[in-house]
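What you see is part of a larger complex, with each chain still in position.
For clarity, chains are labelled A, B and C in written order, and residue numbers in each chain start from 1.
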Amino acid sequence: MRPNDRAAEQVRPITITRNYTAYAEGSVLVEFGNTKVLCNATVEENVPRWLKGKGKGWVTAEYGMLPRSTHSRMRREAASGKQGGRTMEIQRLIARSLRAVVDLESMGEIMVTVDCDVIQADGGTRTAAISGASVAMADAFAHLVKKGSLKANPMKSHVAAVSVGILGENIFCDLEYVEDSAADTDMNVVMTEDGRMIEIQGTAEGEPFCHEELMALLESAKNGIAEIVTAQKAALED
Amino acid sequence: MRPNDRAAEQVRPITITRNYTAYAEGSVLVEFGNTKVLCNATVEENVPRWLKGKGKGWVTAEYGMLPRSTHSRMRREAASGKQGGRTMEIQRLIARSLRAVVDLESMGEIMVTVDCDVIQADGGTRTAAISGASVAMADAFAHLVKKGSLKANPMKSHVAAVSVGILGENIFCDLEYVEDSAADTDMNVVMTEDGRMIEIQGTAEGEPFCHEELMALLESAKNGIAEIVTAQKAALED
Amino acid sequence: MRPNDRAAEQVRPITITRNYTAYAEGSVLVEFGNTKVLCNATVEENVPRWLKGKGKGWVTAEYGMLPRSTHSRMRREAASGKQGGRTMEIQRLIARSLRAVVDLESMGEIMVTVDCDVIQADGGTRTAAISGASVAMADAFAHLVKKGSLKANPMKSHVAAVSVGILGENIFCDLEYVEDSAADTDMNVVMTEDGRMIEIQGTAEGEPFCHEELMALLESAKNGIAEIVTAQKAALED
């Protein structure tokens, strides 16, 4: 019933490639099926102006789509002169999700910026970005520990995310583009590795949803995220 | 324990003033305690370009804060040359929430734009905006029915929203600013008048939250929204 | 002959509501008939960079119209990415008018910004804004005196403004929108409380005007402004 005979609760094949580019302190290409996002974590030894002198670190994120990551070409945001509302919304979500698992106090005045650039988009780019950025950020912190700038890694947990949705009577996990476009309700869930919630964003695109549907969506998301966390851990053990 | 001895589950006093300004087809000043948002609904007889010729209507929204609606002055977005990420995120949420209760097919090629401008901000401006915009939009559609442009009102339900949050061990409904700043988790819930969900957006600002906390938040939101819907209906009966 | 049987020299009913919002150091809703402008004065303890270290204060102003303050909806300037020429012209006029009655030397390095936001527009928004901003600024200075930041109020006079115009053979004072659109000549006059001139801006929209007409316009403006100053003083005595 789903493309490639995928089961309703099944996450797409996940590939996490570390050290994808050469210069970033953490560089991860994350793939969820045909969705491919490059997550590059940059370490800088200065924090935003409003944080200076407080002895605290900061984590932020930016998101972009290559113009032809999609079926038809999107206008390049640099050429149109501004980032659209969807882009801003997504990069704010990624940044909040990453900060939720970092002990900013123990970082010192260091800033980590994770750039999430979509190479190919087949649904779920923001959840793939969060899941990949977590690994890239882990590598960046490991780099800082290794070179002695930090005593310990300030990450308290992995963070992973998945989208779930209602199509007709079914609850599907990890929607790809054709499913996402057809879903009545679409929900993005961000969790820690032990299954606690960092962010949930559910939207009824068609009919409003009821409590039971929400419960089923959360259950499906929890299972999907467990799989993603397993993939993150495996990637970091390589 | 809450300011003004408010109970944990209690919504602030709600005032909904219709016909607040003279020219808009629907004009509502909505007040939740000290939060005051002016919601003006405009009817235009043309739809965005990508919808032209499809015989369908559209509903959209814009959001802004007056520079001194807040404790310290915010820079005027018109002067800084762009709308910030938070503004874009909020106006997209308001627009989706309104569209979720309108039968766009039956509207014909008409567009309704609801401008939500914050006169005074004491927390919960986006949920107040949605709750007020629903009434302003209802008035705009009534105006179209009255003058014969529409046969029937295309609204399928009222839409209302409230924020709920976790502060320490408490679940609070309809957070005001000092509560919002201190909350561990902050969730905005948008529902139809019969309590089905249109949108939920929950964010762990401090510790991640667990399933039981989410259930309690949703329960509190449901009760708060029921009160808001009662206020909306009362306002429309005047 | 004028709407609501107003006499040619008659100013519209004026209402000046102080403390209209809760956070600004001075907050005034000024109404001239159906024209309603919210004037919020903000005090900040730093001056623009080019003034730093000179021991002198500054007064500035910003102006905006809510998108549906007008008969048909205007595009939101924050969304279009810049303030239009009319907006800039008006906010520069308001700022100059306010500075003309303030002893900047005696203020110390303090800046007062008055935001004038038009809630409803029926002609004369810039003159209403100046007249209301004068009261909001007076409240802001009183606040500074009260809390001991200033020894004395640096305002040397009230400042008030009115528009006058030529319609056919008549000189009308305080034009409302339908009159303004039809006027051959439209003049905005800004005066101190003792009737000296701070700014006059007269424009022939149709036929050029002659010296006698200018004299009649100035006479009418002077009388109108005297009434406005009376209203300002009454408001400040409440």
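Rule of thumb we're sticking to: contacts are C-beta pairs under 8 Å (C-beta built on N, C-alpha and C of every residue); 3 or more make two chains touch, one makes a residue touch a chain.
Fair warning: this is a prediction, and the values are worked out from it, not measured in the lab.
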| item | value |
| --- | --- |
| Per this structure file, total copies of the shared sequence (3 shown) | 6 |
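Definition applied: only the chains that are shown with their structure count from here on.
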| item | value |
| --- | --- |
| Overall pattern in which the protein chains touch one another (line/ring/star/complete/other) | line |
| Intercentroid distance (Cα basis), chain B paired with chain A, Å | 28 |
| Centre-of-Cα separation between chain C and chain A, whole angstrom | 51 |
| Mean-CA-position distance for chain C and chain B (Å) | 33 |
| Multi-chain contact residues (two or more partners), chain A | 82 |
| Interface residues, chain B side, partner chain A - complex | 82, 84-86, 88-89, 91-92, 96, 100, 191-192, 196-204, 207-211, 214, 218 |
| Interface residues, chain C side, partner chain B - complex | 21-24, 27, 34, 36, 38, 40, 42, 44, 62, 64, 66-73, 76-79, 81-83, 87, 113, 115, 117, 119-120 |
